[in-house]
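A single protein chain has been removed from this complex, and every other one stays in its place.
Chain IDs A and B follow the sequence of writing; residue 1 opens each chain.
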Amino acid sequence: MTPLLEVTDLVKHYLSRGLFRAGLPTRAVDGVSFEVGRGETLGLVGESGSGKSTIGRTILRLDEPTGGRAVFDGVNVFETDRETLRAMRRKMQIIFQDPFSSLNPRMAIGSAVAEGMEIHRLAPKAEIPERVAGLLREVGLDPSLATRYPHEFSGGQRQRVGIARALAVSPTFIVCDEPVSALDVSVQAQVINLLRDLQEHRGLSYLFIAHDLAVVRQISHRIAVLYLGRIVELGTTDQIIESPQHPYTQALLSAVPEPDPRRQRTRIVLRGDPPSPSAPPPGCAFAGRCFHSSKNARCTSERPEQRTVAGRQVACHHAG
Amino acid sequence: MRGSLKRVFATAWHTPSGQVGAVTLLLIALVAVTITPFLPDPRIMPDLSGGAAPPSFAHPFGTDAFSRDILSRVVHGARVSLSIAALAVALSISLGAAVGTTAGYFGGWVDAVLMRSVDAAMAIPRLFILLLLVLVWERIPPAALVAVIGATGWFATSRLVRGEVLRLRELDYIRAAKALGAGSPGIIFRHVLPNTLGPLIVAATLGVGEVILLEAGLSFLGLGIAPPTPTWGGMVHDSESLMATAPWTGLFPGAAIVITVLAVNLWGEAMRAAVDPRTA
Partner (left out) sequence: MSSPSTPLLEVRDLRIGFPNPRGGEVFPVDGVSFRLDRGETLALVGESGCGKSLTSLALLQLLPPPGRVLSGSSIKLEETEILSLRGEALRAIRGRRIAMIFQDPMTSLNPVLTVGSQVVEALTAHRRWSRADAKARTIALFEEVGIPDPAQRFAAYPHHLSGGLRQRIMIAMALAGEPDILIADEPTTALDVTVQAQILELLDRLRAARGMAVLLITHDLGLVAGRADRVAVMYAGQIVEEAGTTDLFERPSHPYTRGLFRSIPRLHESVLRLSPIPGTVPLPSAWPSGCRFHPRCAEVLARCSTEAPLNTELETTGPARRTRCWLASPLPPRA
């Protein structure tokens, strides 16, 4: 079966436009390829500047890509005209990180949920309130709250509204852009459980973007690890979590705080910060911070291509 | 912009300057409404030979050179001056919002063309434009005055709105609306404009004070509304020759201008502080 979404060699450069100088382009995403299957969750993990949010937005063309292809259900999203794109947006939705800026403060939450149905005329006007009530119930909110405004809700409840808004147009694919990282721990788990239930009932596919590996592993079937705009490792959740091959994946896993004082492993503490995406180093972007024992001159001169190591894709000269 | 308009009003009300401004404005409105029916017609000249009489029981503010009751003229003048101000501001705010939103939302060359034009327009003194335009009329009709003041008053507003729209454009709920397939008009009218209302209302309030002064200034220069319609600026203008012998003819309309503009500005300033997150 063909995958629902197939992204090939996605590139997104930002130009920092100055009045007098054309700055160097920021290579936010620099040649990324992956697939998302039907009913599957692909986790996209990376730190700030890795390009993970940019990937989610360009796939939905909320940002225009610089290059590459994103074939969704047989159609290349990057080459469709406006009308087709609007129609496709019924099938591809997004939920955001910040529960405060993701809802219009002047719109009752019922109207926010109804908006997509009205735009695509998915239901006769008279039926919309009933549909909205159904959606609110589905995300665990009391339908009588439909006339309330966002400021009357907690972060977790707002996130549920954002999910209901996305579900209103019956999508098959949702980009979840850090949907729980702004929430309190006790509420995070509620939202993750909700997303899993919805996937089960509606057969949804997710691109789940996050920086927290412990969260990503709870919901993802496969995980892609990003570093400076490129995928350094892509494999099943078990492969990535239990036997990471790329040194960066290993460091990232080691840095995850473990809520167990008896289980404090020997941590790999990376030195320094990721390099700037407007001046990526030649060769492997991670080389400057890498601790791999066979690190050599090749790492700083030749960019490692993805290859299969222990059943998953790894971009490292020395892994395996 | 934080929270709802209701909260902006409430926050502004809870500051000293906001309270003084709002209470003064309400008092002015209350007085104007309740005593108007009891006042003589401001255009009636009961005693042409009588000249200006000082304040008395019959005429609390005195009478002017044509023996007209100054209290009545000040109260009626309030209606004229304030409605010109309100209408002119409504016009300039609408134009400013339209241009600012278009420039901010669409960006690119649209933004560049609109904003450079605004820069150019702002380099020309407003009074010069007004003087140029009123040359056409001997005495300007009220509608034309409103149009002229409104059409030359939106430049700063358009910049304000553009800045606000640039900020809003990056918020996730605008992205969410795009992702739902909403078109530009829908996004602008449902998501962008309602969220610029706070700063706009502040700009409008402060604009009212400015226009009252501008209209007074034009009238004072003899370029305002044609007599005998009373306006505050016109009354101050008419009192010029009497200032030494009958100071009350200019004093009361002058005080009306000062108090109203001060009250409007106090209230506007309090709302500006309430809208500005840096003062939180």
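The criterion applied here is as follows: contacts are C-beta pairs under 8 Å (C-beta built on N, C-alpha and C of every residue); 3 or more make two chains touch, one makes a residue touch a chain.
Given the structure is predicted, the values throughout are model-derived calculations rather than measurements.
The chain not shown here is in contact, across the full complex, with A. Which of A:Thr84, A:Ser144 or A:Asn193 touches the hidden chain is settled by the complete complex: it is A:Asn193.
Among A:Val215, A:Leu234, A:Cys299 or A:Ala315, only A:Val215 touches the chain left out of the display. For the options A:Glu79, A:Glu127, A:Asp273 or A:Glu302, the residue in contact with the chain missing from this view is A:Asp273.
Counting over the whole complex, subunit A has residues 47-48, 154-157, 184-190, 192-193, 196, 211-215, 217-218, 237, 241-242, 251-264, 267, 269-274 touching the chain that is not drawn.
The rule is simple: only the chains that are shown with their structure count from here on.
Between subunit A and subunit B the centroid-to-centroid distance comes to 49 Å (mean Cα coordinates, whole Å). Across the complex, subunit B meets subunit A through its residues 3-4, 171-173, 175-183, 186, 190-191, 194-195, 197. Residues of subunit A touching subunit B in their complex: 57, 60, 62, 86-87, 89-90, 92-94, 96-98, 101-107, 112, 115-116, 119-120, 149, 151, 162, 165-166, 168-169.
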